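So that we are looking at the same thing, I have put the structure below in C-alpha coordinates.
Missing here: one protein chain of the complex. Every other protein chain is in place.
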Amino acid sequence: MNSPMIYALLGITLFSVGLYGLIVREHLLRKILALNIMGSGIFLMLVALGKRSAGELPDPVPHAMVITGIVVAVSATALALTLMLKLVEASGSAVLHDAPKDRS
Amino acid sequence: MGDLLTDAHWGVLLILLPLFGGLCSFLWPSAVKFIGLATVSAVALSVVGLGDQLLATGVYHHAVGGWGAPLGIDLYADGLSLFMLMVTALVGLGVSIYALDYFDQDEARRFWPLWLLLLGGLNALFLSADIFNLYVTLEIVGLAGVGLASLSGGGAALDGAMRYLMATLLGSLCYLLGVALLYHSAGTVDIPLLAERLESTPPVWAALGLICAGLALKTALFPLHFWLPKAHASASAPVSALLSALVVKASFYIFLRLWLEIFSVRTEGVDDLLGALGMAAIIWGSLQALQQTRLKLMIAYSTVSQVGYLFLVFPLAAIGTFSAWSAVAYLVLSHALAKSAMFLVAGNLMHFGGHDRIADLDRAVQRLPITVGAFALAGVSIMGLPPSGGFIGKWLLLNEALNQGRWDLVFVMMIGGVLAAAYIFKVLGFAFTQAPVTHEPKGVPAVMEWSALLLAVAAIVVGFLASPLMLILGIGETVELMGAGQ
Partner (left out) sequence: MEALDFALGLFDILLVFLVLSLAWLVMSSEDLFRAIVLFVAFGLLMALVWVRLEAPDIALAEAAIGAGLTGALMMAALDRLSSVKPIQKVAASAQRKQLSLSSKVLPLIALVLIVLGLGYALLSLPEIADGLTPNVKENMAQSGVKNPVTAVLLNFRGYDTLLEMVVLLLALLSVWSLGGERKLSPRSTNPILGSLCRVLVPVLILVSCYLLWVGADAPGGAFQAGSVLGAAGVLLLLSGWHVEQKYLLWPLRFILILGSGVFIIMAAVLLLIQGGLLTYPVAQAGWMILLLESAATLSIGATLAALFLGGVPKSRVDQ
(Lines give C-alpha, C1' and ligand atoms only; values in the text may rest on other atoms or scores of the structure.)
Protein backbone atom coordinates (compact mmCIF):
# COMPACT_ATOMS: atom_id res chain seq x y z
CA MET A 1 0.00 0.00 0.00
CA ASN A 2 1.42 3.38 -1.00
CA SER A 3 1.22 6.54 1.05
CA PRO A 4 -1.61 8.32 -0.85
CA MET A 5 -3.83 5.31 -0.18
CA ILE A 6 -2.97 5.43 3.52
CA TYR A 7 -4.05 9.06 3.65
CA ALA A 8 -7.21 8.29 1.67
CA LEU A 9 -8.09 5.60 4.19
CA LEU A 10 -7.37 8.08 6.98
CA GLY A 11 -9.82 10.39 5.21
CA ILE A 12 -12.72 7.96 5.30
CA THR A 13 -11.88 7.03 8.89
CA LEU A 14 -12.06 10.71 9.87
CA PHE A 15 -15.41 10.96 8.05
CA SER A 16 -16.72 8.02 10.07
CA VAL A 17 -15.33 9.28 13.39
CA GLY A 18 -17.00 12.64 12.74
CA LEU A 19 -20.26 10.92 11.85
CA TYR A 20 -20.05 8.92 15.07
CA GLY A 21 -19.50 12.08 17.08
CA LEU A 22 -22.35 13.84 15.29
CA ILE A 23 -24.75 11.09 16.25
CA VAL A 24 -23.54 10.26 19.75
CA ARG A 25 -22.55 13.63 21.20
CA GLU A 26 -25.38 15.95 22.15
CA HIS A 27 -23.84 19.36 22.67
CA LEU A 28 -24.29 21.44 19.55
CA LEU A 29 -20.74 22.78 19.64
CA ARG A 30 -19.52 19.20 19.55
CA LYS A 31 -21.81 18.43 16.62
CA ILE A 32 -20.34 21.39 14.76
CA LEU A 33 -16.81 20.12 15.50
CA ALA A 34 -17.95 16.70 14.25
CA LEU A 35 -19.18 18.14 10.95
CA ASN A 36 -15.83 19.88 10.49
CA ILE A 37 -13.93 16.64 11.06
CA MET A 38 -16.18 14.84 8.58
CA GLY A 39 -15.45 17.55 6.05
CA SER A 40 -11.69 17.31 6.60
CA GLY A 41 -11.91 13.57 6.04
CA ILE A 42 -13.65 14.02 2.69
CA PHE A 43 -11.16 16.67 1.58
CA LEU A 44 -8.29 14.39 2.52
CA MET A 45 -9.69 11.49 0.52
CA LEU A 46 -10.41 13.71 -2.46
CA VAL A 47 -6.84 15.02 -2.62
CA ALA A 48 -5.00 11.85 -1.63
CA LEU A 49 -6.59 9.86 -4.44
CA GLY A 50 -5.60 12.64 -6.84
CA LYS A 51 -1.99 11.64 -6.24
CA ARG A 52 -2.46 8.42 -8.15
CA SER A 53 -1.50 10.11 -11.42
CA ALA A 54 1.40 8.73 -13.35
CA GLY A 55 2.91 12.15 -13.96
CA GLU A 56 5.06 14.35 -11.76
CA LEU A 57 2.35 16.57 -10.30
CA PRO A 58 -0.80 15.59 -8.40
CA ASP A 59 -4.18 16.33 -9.99
CA PRO A 60 -4.89 20.06 -9.36
CA VAL A 61 -8.68 19.80 -9.80
CA PRO A 62 -9.33 18.16 -6.42
CA HIS A 63 -7.07 20.79 -4.85
CA ALA A 64 -9.29 23.55 -6.19
CA MET A 65 -12.40 21.65 -5.08
CA VAL A 66 -11.02 21.32 -1.56
CA ILE A 67 -10.21 25.03 -1.33
CA THR A 68 -13.81 25.67 -2.37
CA GLY A 69 -14.91 23.15 0.25
CA ILE A 70 -12.85 24.73 3.04
CA VAL A 71 -14.46 28.11 2.43
CA VAL A 72 -17.93 26.56 2.37
CA ALA A 73 -17.10 24.75 5.63
CA VAL A 74 -16.00 27.88 7.47
CA SER A 75 -19.12 29.73 6.26
CA ALA A 76 -21.39 26.98 7.48
CA THR A 77 -19.50 26.74 10.78
CA ALA A 78 -19.85 30.46 11.45
CA LEU A 79 -23.59 30.30 10.75
CA ALA A 80 -24.03 27.20 12.90
CA LEU A 81 -22.19 28.78 15.83
CA THR A 82 -24.26 31.98 15.70
CA LEU A 83 -27.44 29.95 15.43
CA MET A 84 -26.35 27.89 18.44
CA LEU A 85 -25.73 31.00 20.54
CA LYS A 86 -29.12 32.44 19.63
CA LEU A 87 -30.79 29.14 20.42
CA VAL A 88 -29.11 28.98 23.82
CA GLU A 89 -30.24 32.54 24.51
CA ALA A 90 -33.82 31.66 23.56
CA SER A 91 -34.17 28.21 25.06
CA GLY A 92 -31.39 27.98 27.63
CA SER A 93 -30.01 24.77 26.22
CA ALA A 94 -27.25 23.90 23.79
CA VAL A 95 -28.78 20.48 23.21
CA LEU A 96 -31.60 19.71 20.79
CA HIS A 97 -34.26 17.94 22.80
CA ASP A 98 -36.20 15.21 21.12
CA ALA A 99 -39.19 15.43 23.41
CA PRO A 100 -42.14 15.21 21.04
CA LYS A 101 -43.67 18.63 21.52
CA ASP A 102 -45.44 18.28 18.19
CA ARG A 103 -48.66 17.05 19.67
CA SER A 104 -49.01 19.65 22.37
CA MET B 1 -35.59 40.54 -33.08
CA GLY B 2 -36.85 36.99 -33.10
CA ASP B 3 -33.32 35.73 -33.61
CA LEU B 4 -32.07 37.86 -30.79
CA LEU B 5 -34.66 36.38 -28.48
CA THR B 6 -33.96 32.78 -29.36
CA ASP B 7 -30.19 33.30 -29.30
CA ALA B 8 -30.10 35.12 -25.98
CA HIS B 9 -28.52 33.30 -23.06
CA TRP B 10 -31.67 32.96 -21.02
CA GLY B 11 -30.15 30.14 -19.00
CA VAL B 12 -27.20 32.25 -17.88
CA LEU B 13 -29.48 35.20 -17.17
CA LEU B 14 -31.60 32.99 -14.93
CA ILE B 15 -28.55 32.53 -12.71
CA LEU B 16 -26.95 35.97 -12.85
CA LEU B 17 -30.13 38.07 -12.51
CA PRO B 18 -31.27 36.86 -9.09
CA LEU B 19 -27.73 36.82 -7.73
CA PHE B 20 -27.21 40.38 -8.88
CA GLY B 21 -30.62 41.36 -7.52
CA GLY B 22 -29.68 39.78 -4.20
CA LEU B 23 -26.51 41.87 -3.96
CA CYS B 24 -28.37 45.04 -4.91
CA SER B 25 -31.06 44.43 -2.33
CA PHE B 26 -28.34 44.02 0.30
CA LEU B 27 -26.67 47.23 -0.79
CA TRP B 28 -29.86 49.32 -0.92
CA PRO B 29 -32.04 48.09 1.94
CA SER B 30 -34.55 50.90 1.47
CA ALA B 31 -35.48 49.64 -1.99
CA VAL B 32 -35.61 45.91 -1.27
CA LYS B 33 -39.24 45.40 -2.21
CA PHE B 34 -38.86 47.12 -5.54
CA ILE B 35 -35.58 45.36 -6.38
CA GLY B 36 -37.01 42.05 -5.23
CA LEU B 37 -40.20 42.17 -7.23
CA ALA B 38 -38.41 43.47 -10.32
CA THR B 39 -35.86 40.64 -10.13
CA VAL B 40 -38.43 37.92 -9.61
CA SER B 41 -40.48 39.22 -12.53
CA ALA B 42 -37.42 39.39 -14.75
CA VAL B 43 -36.59 35.81 -13.80
CA ALA B 44 -40.11 34.69 -14.68
CA LEU B 45 -39.78 36.39 -18.09
CA SER B 46 -36.41 34.73 -18.64
CA VAL B 47 -37.98 31.34 -17.97
CA VAL B 48 -40.51 32.11 -20.68
CA GLY B 49 -37.63 33.11 -22.94
CA LEU B 50 -35.76 29.90 -22.20
CA GLY B 51 -38.91 27.88 -22.81
CA ASP B 52 -39.41 29.53 -26.17
CA GLN B 53 -35.79 28.83 -27.02
CA LEU B 54 -35.97 25.18 -25.98
CA LEU B 55 -39.16 24.57 -27.95
CA ALA B 56 -37.44 26.00 -31.01
CA THR B 57 -33.98 24.49 -30.70
CA GLY B 58 -34.15 21.54 -28.33
CA VAL B 59 -31.79 21.42 -25.38
CA TYR B 60 -29.75 24.38 -24.12
CA HIS B 61 -26.10 23.71 -23.65
CA HIS B 62 -23.46 26.17 -22.50
CA ALA B 63 -19.81 25.47 -21.75
CA VAL B 64 -18.86 27.92 -19.01
CA GLY B 65 -15.57 29.65 -19.77
CA GLY B 66 -15.59 28.03 -23.20
CA TRP B 67 -13.71 24.98 -21.87
CA GLY B 68 -16.36 22.33 -21.93
CA ALA B 69 -16.47 19.10 -19.94
CA PRO B 70 -14.51 17.44 -18.46
CA LEU B 71 -12.19 20.38 -17.71
CA GLY B 72 -14.87 23.05 -17.39
CA ILE B 73 -18.42 23.15 -16.10
CA ASP B 74 -21.37 22.74 -18.44
CA LEU B 75 -24.78 24.28 -18.06
CA TYR B 76 -27.55 22.17 -19.48
CA ALA B 77 -31.30 22.57 -19.78
CA ASP B 78 -33.78 20.06 -21.11
CA GLY B 79 -37.49 19.61 -20.52
CA LEU B 80 -37.07 18.48 -16.94
CA SER B 81 -34.84 21.45 -16.04
CA LEU B 82 -37.23 23.84 -17.74
CA PHE B 83 -40.11 22.28 -15.85
CA MET B 84 -38.35 22.81 -12.51
CA LEU B 85 -37.39 26.39 -13.44
CA MET B 86 -41.01 27.03 -14.31
CA VAL B 87 -42.25 25.66 -11.00
CA THR B 88 -39.70 27.84 -9.19
CA ALA B 89 -40.65 30.98 -11.10
CA LEU B 90 -44.39 30.43 -10.57
CA VAL B 91 -44.19 29.71 -6.86
CA GLY B 92 -41.54 32.38 -6.44
CA LEU B 93 -43.73 35.01 -8.06
CA GLY B 94 -46.74 34.10 -5.93
CA VAL B 95 -44.80 34.06 -2.69
CA SER B 96 -42.97 37.28 -3.56
CA ILE B 97 -46.23 39.14 -4.08
CA TYR B 98 -47.48 37.77 -0.78
CA ALA B 99 -44.26 38.78 0.98
CA LEU B 100 -44.72 42.42 -0.09
CA ASP B 101 -47.42 42.85 2.52
CA TYR B 102 -46.47 40.12 4.95
CA PHE B 103 -43.14 41.47 6.20
CA ASP B 104 -42.58 44.79 7.89
CA GLN B 105 -39.72 46.94 6.65
CA ASP B 106 -37.10 45.45 8.97
CA GLU B 107 -38.03 41.85 8.18
CA ALA B 108 -38.22 42.67 4.48
CA ARG B 109 -34.64 43.92 4.55
CA ARG B 110 -33.54 40.54 5.84
CA PHE B 111 -35.92 38.44 3.74
CA TRP B 112 -35.33 39.74 0.23
CA PRO B 113 -31.53 39.36 -0.12
CA LEU B 114 -31.73 35.80 1.23
CA TRP B 115 -34.66 34.90 -1.00
CA LEU B 116 -33.10 36.35 -4.15
CA LEU B 117 -29.84 34.50 -3.54
CA LEU B 118 -31.85 31.34 -2.84
CA LEU B 119 -33.62 31.84 -6.16
CA GLY B 120 -30.26 32.21 -7.89
CA GLY B 121 -29.03 29.04 -6.20
CA LEU B 122 -32.14 27.10 -7.22
CA ASN B 123 -31.89 28.22 -10.85
CA ALA B 124 -28.18 27.38 -10.93
CA LEU B 125 -29.00 23.96 -9.51
CA PHE B 126 -31.60 23.16 -12.15
CA LEU B 127 -29.23 24.25 -14.90
CA SER B 128 -26.07 22.47 -13.80
CA ALA B 129 -24.68 19.38 -15.51
CA ASP B 130 -21.77 18.99 -13.11
CA ILE B 131 -22.03 17.08 -9.84
CA PHE B 132 -19.45 19.17 -7.97
CA ASN B 133 -21.09 22.38 -9.13
CA LEU B 134 -24.36 20.87 -7.89
CA TYR B 135 -22.72 20.52 -4.47
CA VAL B 136 -21.96 24.25 -4.36
CA THR B 137 -25.51 25.10 -5.44
CA LEU B 138 -26.85 22.72 -2.79
CA GLU B 139 -24.88 24.67 -0.19
CA ILE B 140 -26.31 27.97 -1.45
CA VAL B 141 -29.80 26.55 -1.23
CA GLY B 142 -29.14 25.01 2.19
CA LEU B 143 -27.57 28.04 3.86
CA ALA B 144 -30.15 30.42 2.37
CA GLY B 145 -32.88 28.04 3.56
CA VAL B 146 -31.50 28.03 7.09
CA GLY B 147 -31.16 31.81 7.13
CA LEU B 148 -34.77 32.15 5.96
CA ALA B 149 -36.07 29.53 8.40
CA SER B 150 -34.61 31.44 11.35
CA LEU B 151 -35.92 34.77 10.10
CA SER B 152 -38.94 34.96 12.37
CA GLY B 153 -36.76 34.52 15.48
CA GLY B 154 -38.08 32.94 18.65
CA GLY B 155 -37.18 29.63 20.25
CA ALA B 156 -39.25 27.37 17.99
CA ALA B 157 -37.95 28.90 14.76
CA LEU B 158 -34.35 28.77 15.97
CA ASP B 159 -34.76 25.18 17.07
CA GLY B 160 -36.26 24.27 13.71
CA ALA B 161 -33.54 26.12 11.83
CA MET B 162 -30.81 24.37 13.84
CA ARG B 163 -32.23 20.93 13.07
CA TYR B 164 -32.50 21.92 9.44
CA LEU B 165 -28.90 23.17 9.38
CA MET B 166 -27.55 19.96 10.90
CA ALA B 167 -29.56 17.82 8.48
CA THR B 168 -28.67 19.84 5.42
CA LEU B 169 -24.94 19.95 6.25
CA LEU B 170 -24.83 16.21 6.91
CA GLY B 171 -26.70 15.63 3.67
CA SER B 172 -24.24 17.80 1.74
CA LEU B 173 -21.25 16.02 3.22
CA CYS B 174 -22.60 12.58 2.29
CA TYR B 175 -23.28 13.88 -1.21
CA LEU B 176 -19.78 15.37 -1.44
CA LEU B 177 -18.14 12.10 -0.39
CA GLY B 178 -20.15 10.38 -3.11
CA VAL B 179 -18.98 12.98 -5.63
CA ALA B 180 -15.36 12.40 -4.57
CA LEU B 181 -15.73 8.66 -5.15
CA LEU B 182 -17.32 9.21 -8.56
CA TYR B 183 -14.61 11.66 -9.59
CA HIS B 184 -11.89 9.21 -8.73
CA SER B 185 -13.73 6.37 -10.44
CA ALA B 186 -14.28 8.17 -13.72
CA GLY B 187 -11.99 11.21 -13.75
CA THR B 188 -14.84 13.64 -14.36
CA VAL B 189 -17.70 15.35 -12.58
CA ASP B 190 -19.73 15.97 -15.73
CA ILE B 191 -23.01 14.06 -15.71
CA PRO B 192 -23.11 12.92 -19.36
CA LEU B 193 -19.47 11.82 -19.23
CA LEU B 194 -20.03 9.99 -15.96
CA ALA B 195 -22.95 8.19 -17.60
CA GLU B 196 -20.58 6.98 -20.33
CA ARG B 197 -17.67 6.05 -18.12
CA LEU B 198 -19.07 4.59 -14.92
CA GLU B 199 -19.04 0.87 -14.46
CA SER B 200 -20.56 -1.23 -11.75
CA THR B 201 -17.71 -1.24 -9.24
CA PRO B 202 -17.61 -1.06 -5.42
CA PRO B 203 -16.70 2.66 -5.33
CA VAL B 204 -19.61 3.48 -7.62
CA TRP B 205 -21.95 1.50 -5.39
CA ALA B 206 -20.62 3.30 -2.33
CA ALA B 207 -21.11 6.62 -4.10
CA LEU B 208 -24.66 5.67 -5.06
CA GLY B 209 -25.43 4.84 -1.42
CA LEU B 210 -23.89 8.04 -0.08
CA ILE B 211 -25.48 10.31 -2.66
CA CYS B 212 -28.90 8.71 -2.24
CA ALA B 213 -28.68 8.91 1.55
CA GLY B 214 -27.52 12.53 1.52
CA LEU B 215 -30.19 13.65 -0.93
CA ALA B 216 -32.91 11.62 0.80
CA LEU B 217 -32.02 13.41 4.03
CA LYS B 218 -32.30 16.78 2.30
CA THR B 219 -35.55 15.75 0.62
CA ALA B 220 -36.89 14.52 3.99
CA LEU B 221 -37.71 11.02 2.80
CA PHE B 222 -39.07 8.88 5.65
CA PRO B 223 -37.37 8.02 8.05
CA LEU B 224 -34.96 10.90 7.40
CA HIS B 225 -37.78 13.45 7.67
CA PHE B 226 -37.25 14.14 11.39
CA TRP B 227 -36.01 17.68 10.84
CA LEU B 228 -38.71 18.86 8.44
CA PRO B 229 -41.90 19.35 10.49
CA LYS B 230 -40.28 21.66 13.03
CA ALA B 231 -38.26 23.61 10.50
CA HIS B 232 -41.15 24.13 8.09
CA ALA B 233 -43.82 24.71 10.71
CA SER B 234 -41.97 27.29 12.78
CA ALA B 235 -40.71 29.48 9.94
CA SER B 236 -42.71 32.48 8.79
CA ALA B 237 -45.43 31.71 6.23
CA PRO B 238 -43.75 32.80 2.97
CA VAL B 239 -40.57 31.01 4.05
CA SER B 240 -42.43 27.80 4.89
CA ALA B 241 -44.01 28.02 1.46
CA LEU B 242 -40.63 28.37 -0.25
CA LEU B 243 -39.03 25.60 1.79
CA SER B 244 -41.83 23.09 1.32
CA ALA B 245 -42.59 23.93 -2.29
CA LEU B 246 -39.12 24.50 -3.73
CA VAL B 247 -36.17 23.69 -1.49
CA VAL B 248 -37.22 20.10 -0.82
CA LYS B 249 -37.81 19.63 -4.55
CA ALA B 250 -34.33 20.87 -5.43
CA SER B 251 -32.59 17.92 -3.79
CA PHE B 252 -35.25 15.62 -5.22
CA TYR B 253 -34.49 16.97 -8.68
CA ILE B 254 -30.81 16.05 -8.29
CA PHE B 255 -31.88 12.63 -7.09
CA LEU B 256 -34.07 12.19 -10.15
CA ARG B 257 -31.48 13.59 -12.56
CA LEU B 258 -28.67 11.38 -11.31
CA TRP B 259 -30.96 8.39 -11.22
CA LEU B 260 -32.05 8.92 -14.81
CA GLU B 261 -28.63 9.61 -16.22
CA ILE B 262 -26.09 7.83 -14.07
CA PHE B 263 -27.50 5.25 -11.75
CA SER B 264 -30.47 3.83 -13.60
CA VAL B 265 -28.58 0.94 -15.13
CA ARG B 266 -26.95 -0.14 -11.90
CA THR B 267 -29.85 -0.47 -9.52
CA GLU B 268 -31.14 -3.73 -8.24
CA GLY B 269 -33.10 -3.59 -5.04
CA VAL B 270 -32.37 0.08 -4.40
CA ASP B 271 -35.45 1.11 -6.35
CA ASP B 272 -37.66 -1.20 -4.31
CA LEU B 273 -36.16 0.10 -1.10
CA LEU B 274 -36.91 3.68 -2.17
CA GLY B 275 -40.46 2.63 -3.08
CA ALA B 276 -40.95 1.02 0.31
CA LEU B 277 -39.69 4.15 2.09
CA GLY B 278 -42.00 6.23 -0.08
CA MET B 279 -44.97 4.08 0.93
CA ALA B 280 -44.02 4.33 4.59
CA ALA B 281 -43.70 8.11 4.21
CA ILE B 282 -47.20 8.39 2.72
CA ILE B 283 -48.83 6.45 5.55
CA TRP B 284 -46.75 7.86 8.41
CA GLY B 285 -46.84 11.46 7.20
CA SER B 286 -50.60 11.38 6.64
CA LEU B 287 -51.31 9.79 10.02
CA GLN B 288 -49.13 12.39 11.72
CA ALA B 289 -50.82 15.18 9.78
CA LEU B 290 -54.20 13.89 10.90
CA GLN B 291 -53.16 14.03 14.55
CA GLN B 292 -51.83 17.57 14.54
CA THR B 293 -53.72 20.30 16.30
CA ARG B 294 -51.70 23.13 14.72
CA LEU B 295 -52.37 23.98 11.12
CA LYS B 296 -48.75 24.62 10.09
CA LEU B 297 -47.52 21.37 11.60
CA MET B 298 -50.32 19.56 9.81
CA ILE B 299 -49.27 21.09 6.49
CA ALA B 300 -45.63 20.22 7.21
CA TYR B 301 -46.46 16.57 7.89
CA SER B 302 -48.53 16.58 4.74
CA THR B 303 -45.31 17.50 2.92
CA VAL B 304 -43.64 14.42 4.44
CA SER B 305 -46.39 12.24 2.98
CA GLN B 306 -46.43 13.98 -0.40
CA VAL B 307 -42.66 13.53 -0.70
CA GLY B 308 -43.40 9.83 -0.32
CA TYR B 309 -45.42 9.85 -3.55
CA LEU B 310 -42.41 11.21 -5.42
CA PHE B 311 -40.33 8.19 -4.46
CA LEU B 312 -42.93 5.70 -5.68
CA VAL B 313 -41.67 6.44 -9.15
CA PHE B 314 -38.41 4.56 -8.66
CA PRO B 315 -39.79 1.01 -8.47
CA LEU B 316 -42.27 1.82 -11.24
CA ALA B 317 -39.74 3.34 -13.58
CA ALA B 318 -37.38 0.41 -13.22
CA ILE B 319 -39.26 -1.05 -16.14
CA GLY B 320 -38.74 2.30 -17.80
CA THR B 321 -41.70 4.21 -19.08
CA PHE B 322 -42.21 7.85 -19.85
CA SER B 323 -45.53 8.14 -18.06
CA ALA B 324 -44.00 7.26 -14.67
CA TRP B 325 -41.48 10.08 -15.03
CA SER B 326 -44.01 12.58 -16.26
CA ALA B 327 -46.25 11.59 -13.36
CA VAL B 328 -43.55 12.49 -10.87
CA ALA B 329 -42.83 15.82 -12.60
CA TYR B 330 -46.55 16.58 -12.45
CA LEU B 331 -46.65 15.72 -8.77
CA VAL B 332 -43.71 18.04 -8.10
CA LEU B 333 -45.46 20.89 -9.92
CA SER B 334 -48.85 20.48 -8.35
CA HIS B 335 -47.53 19.86 -4.87
CA ALA B 336 -45.32 22.95 -5.08
CA LEU B 337 -48.28 25.14 -6.07
CA ALA B 338 -50.77 23.61 -3.65
CA LYS B 339 -48.42 23.43 -0.70
CA SER B 340 -47.18 27.00 -1.06
CA ALA B 341 -50.82 28.12 -1.26
CA MET B 342 -51.58 26.19 1.94
CA PHE B 343 -48.72 27.74 3.87
CA LEU B 344 -49.73 31.21 2.71
CA VAL B 345 -53.28 30.43 3.85
CA ALA B 346 -51.87 29.40 7.22
CA GLY B 347 -50.05 32.73 7.33
CA ASN B 348 -53.30 34.58 6.64
CA LEU B 349 -55.14 32.64 9.33
CA MET B 350 -52.36 33.35 11.84
CA HIS B 351 -52.43 37.02 10.92
CA PHE B 352 -56.20 36.94 11.27
CA GLY B 353 -56.58 35.15 14.58
CA GLY B 354 -53.09 35.32 16.05
CA HIS B 355 -52.78 31.52 16.26
CA ASP B 356 -52.96 28.43 14.05
CA ARG B 357 -54.91 26.07 16.31
CA ILE B 358 -57.11 24.08 13.97
CA ALA B 359 -59.91 23.71 16.51
CA ASP B 360 -60.20 27.47 17.00
CA LEU B 361 -60.53 28.57 13.38
CA ASP B 362 -63.85 30.08 14.36
CA ARG B 363 -65.94 30.48 11.23
CA ALA B 364 -62.99 31.76 9.25
CA VAL B 365 -64.91 30.91 6.11
CA GLN B 366 -67.34 33.77 6.65
CA ARG B 367 -64.69 36.32 7.44
CA LEU B 368 -61.92 35.19 5.10
CA PRO B 369 -63.77 33.48 2.27
CA ILE B 370 -60.95 33.95 -0.23
CA THR B 371 -58.36 32.45 2.10
CA VAL B 372 -60.47 29.46 3.04
CA GLY B 373 -61.39 29.03 -0.62
CA ALA B 374 -57.70 28.93 -1.45
CA PHE B 375 -57.19 26.25 1.18
CA ALA B 376 -60.03 24.17 -0.23
CA LEU B 377 -58.72 24.42 -3.80
CA ALA B 378 -55.17 23.55 -2.71
CA GLY B 379 -56.68 20.68 -0.72
CA VAL B 380 -58.38 19.32 -3.83
CA SER B 381 -54.98 19.06 -5.50
CA ILE B 382 -53.27 17.55 -2.44
CA MET B 383 -56.03 14.92 -2.12
CA GLY B 384 -55.68 14.21 -5.83
CA LEU B 385 -59.29 14.88 -6.77
CA PRO B 386 -60.18 15.90 -10.34
CA PRO B 387 -59.83 18.40 -11.86
CA SER B 388 -56.43 19.37 -10.50
CA GLY B 389 -52.71 19.01 -11.08
CA GLY B 390 -52.49 16.60 -8.18
CA PHE B 391 -55.15 14.43 -9.79
CA ILE B 392 -53.25 14.14 -13.08
CA GLY B 393 -50.00 13.28 -11.30
CA LYS B 394 -51.53 10.68 -9.02
CA TRP B 395 -53.70 9.26 -11.77
CA LEU B 396 -50.70 8.74 -14.06
CA LEU B 397 -48.79 7.10 -11.22
CA LEU B 398 -51.74 4.91 -10.27
CA ASN B 399 -52.24 3.85 -13.87
CA GLU B 400 -48.61 2.86 -14.11
CA ALA B 401 -48.83 0.87 -10.87
CA LEU B 402 -51.95 -0.92 -12.15
CA ASN B 403 -50.29 -1.71 -15.47
CA GLN B 404 -47.34 -3.23 -13.72
CA GLY B 405 -49.51 -5.06 -11.22
CA ARG B 406 -47.98 -3.31 -8.24
CA TRP B 407 -51.02 -3.68 -6.00
CA ASP B 408 -49.08 -2.66 -2.90
CA LEU B 409 -48.41 0.76 -4.41
CA VAL B 410 -52.02 1.10 -5.57
CA PHE B 411 -53.27 0.26 -2.10
CA VAL B 412 -50.97 2.73 -0.34
CA MET B 413 -51.86 5.50 -2.77
CA MET B 414 -55.56 4.91 -2.12
CA ILE B 415 -55.05 4.99 1.63
CA GLY B 416 -52.92 8.13 1.31
CA GLY B 417 -55.69 9.85 -0.64
CA VAL B 418 -58.31 8.96 1.97
CA LEU B 419 -56.09 10.16 4.82
CA ALA B 420 -55.32 13.41 2.97
CA ALA B 421 -59.05 13.98 2.54
CA ALA B 422 -59.50 13.36 6.25
CA TYR B 423 -56.98 15.94 7.41
CA ILE B 424 -58.06 18.54 4.90
CA PHE B 425 -61.75 18.18 5.66
CA LYS B 426 -60.94 18.38 9.35
CA VAL B 427 -59.53 21.87 8.81
CA LEU B 428 -62.42 22.91 6.57
CA GLY B 429 -64.88 21.61 9.13
CA PHE B 430 -63.46 23.79 11.86
CA ALA B 431 -63.38 26.75 9.49
CA PHE B 432 -67.17 26.49 9.28
CA THR B 433 -67.92 26.02 12.97
CA GLN B 434 -67.91 28.54 15.74
CA ALA B 435 -65.12 28.25 18.30
CA PRO B 436 -66.04 28.15 21.98
CA VAL B 437 -63.72 31.09 22.65
CA THR B 438 -64.14 34.02 20.33
CA HIS B 439 -61.40 36.54 19.84
CA GLU B 440 -60.82 39.82 18.13
CA PRO B 441 -59.71 39.07 14.57
CA LYS B 442 -57.36 41.27 12.58
CA GLY B 443 -57.95 42.16 8.95
CA VAL B 444 -55.80 40.46 6.33
CA PRO B 445 -54.37 42.57 3.48
CA ALA B 446 -56.05 41.77 0.17
CA VAL B 447 -52.71 41.08 -1.52
CA MET B 448 -52.01 38.26 0.92
CA GLU B 449 -55.44 36.70 0.35
CA TRP B 450 -55.34 36.96 -3.42
CA SER B 451 -51.79 35.69 -3.86
CA ALA B 452 -52.64 32.56 -1.87
CA LEU B 453 -55.74 32.07 -4.01
CA LEU B 454 -53.72 32.60 -7.17
CA LEU B 455 -51.34 29.77 -6.31
CA ALA B 456 -54.23 27.48 -5.34
CA VAL B 457 -56.04 28.23 -8.59
CA ALA B 458 -52.82 27.51 -10.46
CA ALA B 459 -52.66 24.10 -8.75
CA ILE B 460 -56.11 23.37 -10.20
CA VAL B 461 -55.48 24.92 -13.63
CA VAL B 462 -52.38 22.81 -14.33
CA GLY B 463 -54.81 19.90 -14.32
CA PHE B 464 -56.15 21.19 -17.62
CA LEU B 465 -52.76 21.80 -19.18
CA ALA B 466 -51.57 18.23 -19.42
CA SER B 467 -50.72 18.23 -23.11
CA PRO B 468 -48.62 21.43 -23.29
CA LEU B 469 -46.82 20.47 -20.10
CA MET B 470 -46.05 17.01 -21.47
CA LEU B 471 -44.69 18.72 -24.56
CA ILE B 472 -42.31 20.75 -22.37
CA LEU B 473 -41.25 17.67 -20.42
CA GLY B 474 -40.53 15.93 -23.70
CA ILE B 475 -37.74 18.32 -24.70
CA GLY B 476 -34.29 16.84 -24.78
CA GLU B 477 -32.25 13.76 -24.34
CA THR B 478 -33.51 12.63 -20.96
CA VAL B 479 -36.84 11.93 -22.50
CA GLU B 480 -35.43 10.11 -25.46
CA LEU B 481 -33.54 8.03 -22.97
CA MET B 482 -36.70 7.51 -20.99
CA GLY B 483 -38.79 6.95 -24.06
CA ALA B 484 -36.33 4.38 -25.35
CA GLY B 485 -37.36 2.09 -22.55
CA GLN B 486 -40.95 1.96 -23.73
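Note that the chains are named A and B in the order they appear, and that numbering of residues resets to 1 at the start of each chain.
Convention: contacts are C-beta pairs under 8 Å (C-beta built on N, C-alpha and C of every residue); 3 or more make two chains touch, one makes a residue touch a chain.
Everything quoted here is computed from the prediction, not taken from an experiment.
Participant: Tell me where the left-out chain touches subunit B, residue by residue.
Facilitator: Counting over the whole complex, subunit B touches the hidden chain at residues 9, 12, 16, 19-20, 22-23, 26-27, 62-67, 70-73, 75, 110, 113-114, 117, 120-121, 124, 132-133, 136-137, 139-140, 143-144, 146-147, 150-151, 153, 158, 181, 183-185, 187-188, 201-203, 205-206.
Participant: By the contact criterion defined above, which parts of subunit A meet the unshown chain? Give residue numbers in ascending order.
Facilitator: Touch with the absent chain occurs at residues 3-10, 12-21, 23-27, 29-30, 32-34, 36-37, 40, 43-45, 47-55, 57-68, 70-79, 81-86, 88-89, 92-95.
One rule holds in what follows: only the chains that are shown with their structure count from here on.
Participant: How many angstrom lie between the centres of subunit A and subunit B, each centre taken as the mean Cα position?
Facilitator: Distance between chain centres: 27 Å.
Participant: Which residues of subunit B touch subunit A once you look at their complex with the stated criterion?
Facilitator: Against subunit A, subunit B makes touches at 132, 136, 139, 143, 146-147, 150, 153-155, 158-159, 161-163, 165-166, 169-170, 173, 176-177, 180, 183-184, 229-230, 288, 291-293, 297.
Participant: Which positions of subunit A touch subunit B when the two form their complex?
Facilitator: For this pair, the touching residues of subunit A are 12, 15, 22, 28, 31, 35, 38-39, 42, 45-46, 49-50, 52, 61-62, 65, 68-69, 72, 75-76, 79-80, 83-84, 86-87, 90-91, 96, 102-103.
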